[in-house]
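A short write-up of the structure that comes next.
The complex appears here minus one protein chain, its other protein chains still in place.
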Amino acid sequence: MDTKSVDQIIDRHDAEAGSLIQILLEIQSINHWLPAGALQRVSERLDVPMTRIQHIATFYKAFSLVPRGRHEVHICMGTACHVRGAVRVLEKVEDITGITPGETDLGMKYSLETVNCLGCCALGPVLEIDGKIHGRIKPSDTAGVLEKYE
Amino acid sequence: MSKILLNIDGKEVTAQEGMTVLEAAQSAGIFIPTLCHHEKLEPFGACRICMVEAESHGRTKLVVSCVYPAEEGLVVRTRSEKIDRIRRTILELLMAHAPDSEQLKELAAEYGADADRFEKEGSFCIHCGLCVRYCAEIKKKNAVGFVDRGTRKEISFVPEIALKECENCKECFPLCPTSYLQAAWVLVKALASDGS
Partner (left out) sequence: MPRLNSPAELEKHRQQIKSSGDPEMPCVAICAGTGCLASGADRVIEAFRDEIEKQGLKAGVRIRETGCPGFCERGPVVVIYPEEICYLDVKPEDVPEIVTTTLKEKGVVERLLYEDADTGERAVHESDIVFYRNQQRNLLENNIKIDSRSIEDYFAIGGYSALAKVLSEMKAEEVLEEVKKSGLRGRGGAGFSTGIKWEGSRNAEDDTRYVIVNADEGDPGAFMDRALLEGNPHSILEGLIIGGYAVGAEEGYVYVRQEYPLAVTNINRAIKQAREHGLLGENILGSGFDFDVIVHQGAGAFVCGESTALMTALEGRAGEPRPKYIRSNIRGLWNKPTVLNNVETWANVPLIINRGSGWFGRIGTEKSKGTKIFSLVGKINNTGLVEVPMGMTLRDIIYKIGGGIPGGRKFKAVQTGGPSGGCIPEKLLDLEVGFDELSQAGSMMGSGGMIVMDEDTCMVDVARYFIEFLTDESCGKCVPCREGLRQMHRILTNITKGKGKEGDIETLEELAETAVEASLCALGKSAPNPFLSTLKYFRDEYEAHISEKRCPALYCRDLISYYIDPEKCSGCMLCLKKCPVDAIEGKKKQVHVIVQEKCTNCGTCLDVCPSKFDAVRKLSGESRGAGQNE
């Protein structure tokens, strides 16, 4: 991500140190990951130490320090979903994509992540792909759903 | 600065206002074990081994003495069956990481902690945070920090800063109770591809 775009985001938040997480969230949302150069720029302009940025970028699950795949696949592991069999959905998705949570496949197609509750508890188990929610998903349905994504 | 009178282990202790219970105890020569405390650094409250029983207004509770402010009339007990049990468990949990740490071995002997109670863990960092906080608060270089959270938490050098500053500093090295810091430093140097 180029410096100008990073600067624009920083300026929108008045370069306030308290808005550090909001700034990183915007960069993550647009770029899908946080490149080292962008973090360096944020550190300089907000005058916060790199250790703090490093901590925040790894502490919070929303951030990725490595490029992500084209499609973000999230599986909810909340209690309601767990009780309705989320573990088996996860296993099936791991099988199909060949990756485990936190990983991206070699073709950069999918990034898999578990989420601790999306708030759709009545529809568990829940599979979320690129923000679209597939509720009441059965392990046998997952292949069909994933196929639709290029 | 006004004076506060409290009672620690049956001894009358006079403390200055603003002191913590730990500082008050230390000023009276009463020993409370610590792992993450350093007089030059802000209290951290992470190791929990300095916990003591504090009684005021008829109620007793367990407090972290390095953080808890000394109060007028507070009655403190630095040892009890419960405190000892908790300290022993904390030591056993830490020794799953660093069984060879001299500091831990000494405390383990005092509290009867079994170094082999729990399965050994890979990393021998005990997260006292002394290195991170020393570099941030005293040297103000922020060359090393924490990353991630929970059981995945670790210390991590910022290579750009560390490779410039640490070789000629290393003031935090003696603070590390397990020498994990030194090992991490060796790794950072080794990973620096141009050997500088």
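For the reader, a short list of remarks on this structure follows.
Order as written gives the chain letters A and B; numbering starts at 1 within each chain.
Following the convention adopted for this analysis, a residue touches a chain if its C-beta (ideal position, glycine included) is under 8 Å from a C-beta of that chain, and two chains touch if they have at least 3 such contacts.
Just so we're clear, the structure is a prediction, and the values are computed from it rather than from any experiment.
Taking the complete complex into account, B:C47 is the one of B:I32, B:C47 or B:V158 that touches the chain left out.
Only one residue in the set B:V13, B:I32 or B:V63 touches the chain that does not appear here, and it is B:V63.
Against the chain not shown here, chain A presents residues 16-22, 24-25, 48, 52, 55-56, 59-63, 77-84, 88, 91, 95, 115-124, 126, 131, 133-135, 138-140. Counting over the whole complex, chain B has residues 45-49, 51, 62-64, 67-69, 82, 85-86, 89-90, 93-94, 96-97, 118-119, 121, 126-127, 146, 148-153 touching the chain that is not drawn.
We take it that only the chains that are shown with their structure count from here on.
Mean C-alpha position of chain A lies 34 Å from that of chain B. Residues 49-52, 54-55, 58-59 of chain A touch chain B in their complex.
Residues 132, 136, 142-149, 156, 158, 160-161 of chain B are the ones that touch chain A when the two sit in their complex.
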